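Scroll down for the structure; my scribbles are underneath it.
A single protein chain has been omitted from the complex, and every remaining protein chain is retained in its original position.
Moving on to subunit A:
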Amino acid sequence: MSGNEEQVLKVAMPKGRIYKQASNLFREAGIPIPIEYEDTRKLMIELPDAKMEFIMAKPVDVPTYVEYGVTDIGIVGKDVLMEENKDVYELLDLGIAKCRMSVIALPDWKPSIHPRVATKYPNVASAYFREQGQQVEVIKLNGSIELAPMIGLADRIVDMVETGQTLRENGLVEQTEIFSITSRLIANRVSYRMKNERIQSLCDRLQEALAARV
């Protein structure tokens, strides 16, 4: 369809930490995103200059919006993609919000008879320990995962590590890195075909901006 260039692209943006870095990258790619929305509480932002509409979503929900096609594309961390396992296109590594998924324990950790692992990412953790041939009980927590080994709920945790500051302050050590994490550009299966020119040209511009950063 020839009208593709005129269509509005709906983008699921992660609220908070990643938003700032992502919108900076968009601006570097020459997409006019006003700076004023950095701390907004609005959930939907129309950007007529960029022919886009931002949906401000909780990061873990971004793949869901994209999979169901209520937004065409989205920006989300690899950690969420690995955990949620949604059927979306993973188009581009944006190189922002760099961190890693790791196994963490107290310094004096020893293998126990009935090992327990606390995490916000039960699917990632189960898959990892299964692949290692270790049988562990995975306990899902929603926050302050570092508490678990400190008070004896679990002997290890699987969590995201950025600088390691929280770990050090709480006397924990990183045992193994499972995989490294950056934010990704993802697309809905149908949008990727119906709005292909738009999405492809956005990809190209972002890729150029990324190349210019190095």
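To be clear about the criterion, a residue touches a chain if its C-beta (ideal position, glycine included) is under 8 Å from a C-beta of that chain, and two chains touch if they have at least 3 such contacts; residues count from 1.
Here, contacts and distances are computed from a predicted model.
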- Protein name as given in UniProt for the chain not displayed, "ATP phosphoribosyltransferase regulatory subunit", "NADH-quinone oxidoreductase subunit K", "ABC transporter" or "Thiosulfate oxidation carrier complex protein SoxZ": "ATP phosphoribosyltransferase regulatory subunit"
- Residue among A:23, A:119 or A:188 touching the omitted chain: A:188
- The one residue from A:12, A:29, A:75 or A:88 touching the chain left out of view is A:88
- Query: If you put the missing chain back, which residues of subunit A would it touch?
  - Reply: 1, 67-70, 87-93, 184, 188-191, 193-194, 196, 200
